[in-house]
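Below is one structure; the comments refer to it alone.
Removed: one protein chain of the complex. Kept in place: all other protein chains.
And now, chain A:
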Amino acid sequence: MLRGLAWAAALIWPWAGAHADPSPARVVSINLCTDQLAMLIADTGQLVSVSHLATDPRSSAMVEQARAYPANSGLAEEIYLMQPDLVLAGEYGANATVDMLRRLDVPVLRFEQAYSLDDVRARMIQMGEVLGRQDRAAELVDRFDARLGDFQAEIAARPRAALYYANGYTLGDKSLAGQILTRAGFDNVAADIGYEGGGVLPLELLAMNIPDAVVTGQPYPGASRSEEIMDHPVVSVLRRQSATASVTDSDWVCGTPFVLDAVSQMTDLRQSLTADRP
């Protein structure tokens, strides 16, 4: 109980808590994005378990590293038995689990989602503070900043791109994927039409706006009608680029340094698009 109170205090005054308390020794992560940040930043032996999604190549950029940790499926019962002194969760979801863990006096810290590249930086610093590994986090942030600087150079023409996922879902500027596009030198068609965050973009509107590139999601195994829209003749006509170059993968999912790989992938696409033009 005391331990719980101490951690509750630490959550309210995170900096004061970080100084007053020793770093957590047994950390369990139940969210794909905190999984990856924790694996990047935690000390050896500090991270006890990551979520099972961390080993799914479709959503995780750190499959190999994640195999070294026992996987959890985010259920309160199994988390409690791991006797963590800190549980890392995402901003949304897992509400029942988080409530139950808090009732059992297990401290839970919810990490906010990253909506921009600045947010990615902030989450790395935050994770460093939470785990008492500020130096490691600062090292990652320095590398992040240096690599990000490389993308600032030449952007002569900004082609127009649209993100197009299952069910015709698209993302505007207030999203990590939207920011990746913009940073790579594209104009986001969805943002031009007026989408801020995410929303369904009717196929007709996509066609009327004639983007230079349509970036779609990775199809899952098995079939679904939701994903059929990405193979619709209209999308095929608009996607003149090779399919592999314009598919979002696990680098796009979470606010981790891997988003820079996505920026790099999109920069290559942009350069190949502008090179084709007279």
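In this section, a residue touches a chain if its C-beta (ideal position, glycine included) is under 8 Å from a C-beta of that chain, and two chains touch if they have at least 3 such contacts; residues count from 1.
Throughout what follows, contacts and distances are computed from a predicted model.
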- Query: Quick one: the chain not pictured, UniProt calls it what, "Iron ABC transporter permease", "ATP-grasp domain-containing protein", "Acetyl-CoA carboxylase biotin carboxyl carrier protein subunit" or "Cytochrome o ubiquinol oxidase subunit 2"?
  - Reply: "Iron ABC transporter permease"
- Task: Could you tell me which of A:Val141, A:Leu205 or A:Val247 touches the chain that is not displayed?
- Result: A:Leu205
- Note on the structure: Which of A:Leu75, A:Ala138 or A:Val234 touches the missing chain? It is A:Val234
- Quickly run down the residues of chain A that touch the omitted chain. 166-168, 199-200, 202-205, 207-210, 220-229, 232-234, 237
